[in-house]
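A single protein chain has been omitted; all remaining protein chains appear in their positions.
Let's turn to subunit A:
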């Protein structure tokens, strides 16, 4: 550990959310690198500025919104100099100068000075009783005024103004909101949604004067009223100016740093002086300034990474969403919703129910959304907006939300706000709403990952992710930090799945350590998330060359059986196309009796599962099954599982083709292949679809004139019917298309991403073009799959049962008889 003398000095100007979030992220990455001093002009620790509105409205206390208490700074050896303002940055000597004239040296400097409320240059603006809405001090003054006075005027009908007005109204004041334009929150809302909002605020007693321009603030010793451009006047004992914020970059500008509307920073959050960083509301990045919290967190992460000298993650800007924090009003807006010639709109308006939804599309993608009255799908639209999902295939139902598309799992049934605390949110881990809310408030959680780590909610199957995000939004008042747009593969790296796959190919990386070294992994051996992913990517990229790393396999794939809750395993032999014979059944029965296997069960994939096998018995069980001609069913694999078939034209009076035979042919060709996630096939002999082919990863529906190929279905966490890919005339063509499709998925899918998710992400048309339309490409894909199968089609059971592979895996190292 470096001692104080040799450590570099990091000085942070600004004790707000952006600055401290950066420090927190830095401590995670490099706890001992810097000697940190934080200057904050407010006399508090770091608090959650977003939640000032609920404090004003009396729904939360100041203590509720504290993020880092003074103890936190002490515990982390950070010198906090609260109530001290920096007057000057001396870049020549690398020092900052306090108000009192003290000079404090820095090696690196972080400017996080935030923003100031804009005070309109009106006559009377300096009268007592005229205030902005920015910090705890302002809130205290407003609360005080509400006990002493009656009439308040809020100038500004934007987010901040309405929240201030709502708070003052809740504190018993008569509130008039003055707005320059004729639409409330015009930056976030269109006129229709703005009108609905106005109506429901008016019903609560808020008064609006708009469009109206304030000309002067009246009064002598204290404010007494406001005069407007049309000459009318309004009595007021309190005037709150909430017309916007202005990045606070005076200090930076004085120091000669290049500034425009904020301190201009690069993608690594550095100013024009490389020793000086800036984050938060005071910066201008790629011509944008931000006043919401999610971008600040993204910036903090990138900045901390750079300060920690770990790689060079870059900040690419943020897409933001907004939710009004006025209890009882549901309003959500995201992205760009200004009308334009190249944009299309889908609008749903139900005045009686008070529901308005407007989704704006451009190039088949969502670019903006405004929701009023029913905002449950806000996070879902926002997710698609940030991911740039091609939504053309769900366009007709898009406006009805995730639940109507079967995309939301259990989400979308209910508004989380209406749920009781006992309502279960995460079915996998049994976490109810109350537990999540409690964890968020008590442990000051901000992100989905935080909630996952602390409560386990949404950490297993993930189908409740949308609900958990809603609970977060609801508890934090909406402005939580959404998951980053480009998801890192896991916490060990900032690189995405796509980056990793691309670099493996470009740099010809052929081992897990080589990938980790080249891509600057943050951990020594990765973790249980990234190692299996890397192992798959290498295996799929370098068939025959890459040596499968058993220690990077999840236990099921390492021992070729499925671990059960008691540590025993289950064994599923392959039954090609679901067809078996008396001798196979006899062998299974014999094995079950010989090894005292407690449960024998028929699976949904038309095979038989032997449950409760002891690990050390596995090789012997397999040997007996091998002797009867059976091989591993890969029921444990991220690979080809089953091909479910109906009896087809061989027996069925409706059958149009030999669906069983085709199923067997597909399974014989494709077994043993590893894929990003499990792959299940189905072949039905006629459109009655007894093999349920249209909810499989790949399904074939035989018709009299040929074979319809479908894919991207699911019947698990999500229920989703397949997409129609193409129709062909022969079995051979069917095989070629399906194999090529699977190969494309193998080459592009993210680890653990099911085929339907991949299709959602990449787009049906893209896939069809490369698998169906481009015949040369289809044949090349088929060829690569076939090549890889040479190395994959070895029965893993036979290797272990009779050829001694991994013998150590199945036997204890020692047996001790202790005295």
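Just so we're on the same page, a contact is a pair of C-beta atoms (placed from the backbone, for glycine too) under 8 Å apart; a residue touches a chain by one contact, two chains touch by 3 or more; residues count from 1.
What we mean here is this: contacts and distances are computed from a predicted model.
Protein name for the hidden chain, per its UniProt entry and selected from "PotB protein", "Assimilatory nitrite reductase (NAD(P)H) small subunit", "Inner-membrane translocator" or "CoA-binding domain-containing protein": "Assimilatory nitrite reductase (NAD(P)H) small subunit". Residue A:563 is the one among A:88, A:563 or A:752 that touches the chain missing from this view. Interface note for the absent chain: among A:70, A:309, A:351 or A:527, the touching residue is A:527.
Touching residues on subunit A toward the chain that is not drawn are 453-454, 459-460, 523-528, 531-532, 550-552, 554-555, 559, 563, 565, 567, 808, 812-818.
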